[in-house]
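One structure follows; several queries about it will come next.
With one protein chain removed, the remaining protein chains of the complex are shown where they sit.
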Amino acid sequence: MRLADISKLALLVWLAVVIVAAFFYVHAAEGFIGESSRIVFFHVPMAWIAVLAFLVSCIASVMYLRRRDPKDDIRASVSAGLGLLFAVLATTTGAVFAKIMWGAYWNWDPRQTSITILLLIYAAYLALRGAVDDPERRASLSAVYAILAFVTVPFLVFVVPRIYWSLHPDTIINARGTNEFDSHYTQVLMASLLGFTGLYVWLYTIGCRIETIRQRRRQEVLDV
Amino acid sequence: MSDLMGIAVVTLMIWVGLFGYVYRLDRKVSRLED
Partner (left out) sequence: MWRWLSEALAVAGKDLRTEFRTRVALNSLGLFALTVLAAVSYTVGPYRIAVEDRPFLLAVLLWIVVFFAALAGLDRSFVKEEESHTAPLLRLAASPPAVWFGKLVYNLCLIYALMAILVPLYCILMGYKIVLLRAFVVILVLGGYTLAVVTTIIAAIIARAMTRGALFSVLSLPLLLPLMIFLIQGTTGASEGSAETVTNTIRAVLSMGGIMTIVSAVLFPVVWNE
């Protein structure tokens, strides 16, 4: 118990420090209009978590199809819900950033297109879950869909951006292999990534616990 | 500069508020589990 509480407190402090550092420790980066580079400290981790959550959901789906453990289905659906949340956040922060940098909230550049499609995948996954009553069938069908969707994602993420001219700034580690930004920037960005991952893990465990309780309750009602 | 300060403070407040909410949720779930 004590360790869990300490780590949650650590998360609080960690991300609070990251927020402060994002605004005061780092100079606004060159090549970005005004202070807009600071949004990146939040936008990139959110997008990363949206993808990570999707990965977790798909792995849980594969596990479910293999061993038919209801816990895996819980993991898949909880992670999908969180993924949707972070995808929405990533899209919003990205749109704000796009407005500042390029004057329009939405450009349909490949990265924006990719995150939209990820959003659609999450929404479709949750719609499918909502459409099936039988728990086992719901779990199997959504597991299949998650895997199908996962297979499409590499095309989104890697192929579509390369084919299209992109407004999006190059990935932080660009083709030359050197960092575009100074070391302060990278430090805060990495710290933010770590913090957000911690947040995701915490939310994920809470979600799984809630769902397990809900299922246990439902089972108790049926047993009576 | 003060704009930046303002945004920083708001973001911090949002984070602390969010943390508090999730922490309370965590405690409630723990109680339900036992």
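We call the chains A and B, going by the order they appear; numbering starts again at 1 in every chain.
Definition applied: contacts are C-beta pairs under 8 Å (C-beta built on N, C-alpha and C of every residue); 3 or more make two chains touch, one makes a residue touch a chain.
From a predicted model like this one, the values you see are computed outputs, not experimental measurements.
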In the full complex, the chain left out is in contact with A
Selected residue (touches chain absent from view) among A:Val26, A:Ala60, A:Leu156 or A:Ile210: A:Leu156
Among the options A:Lys99, A:Arg137 or A:Arg217, which residue touches the chain absent from this view? A:Arg137
If the hidden chain were put back, which of A:Ala104, A:Leu120 or A:Ile213 would touch it? A:Leu120
Where chain A meets the chain that is not shown, the residues are 65, 113, 117, 120-121, 123-124, 127-128, 131-133, 136-137, 140-141, 143-145, 147-149, 151-152, 155-156, 159-160, 163-164
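By our rule, only the chains that are shown with their structure count from here on.
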Touch list for chain A against partner chain B, complex: 8, 11-12, 15-16, 19-20, 22-24, 35, 202-203, 206, 209-210, 213
Chain B residues touching chain A - in the complex, by the definition given at the top: 4-5, 7-8, 11-12, 15-16, 19, 22-23, 25-26, 29, 32-33
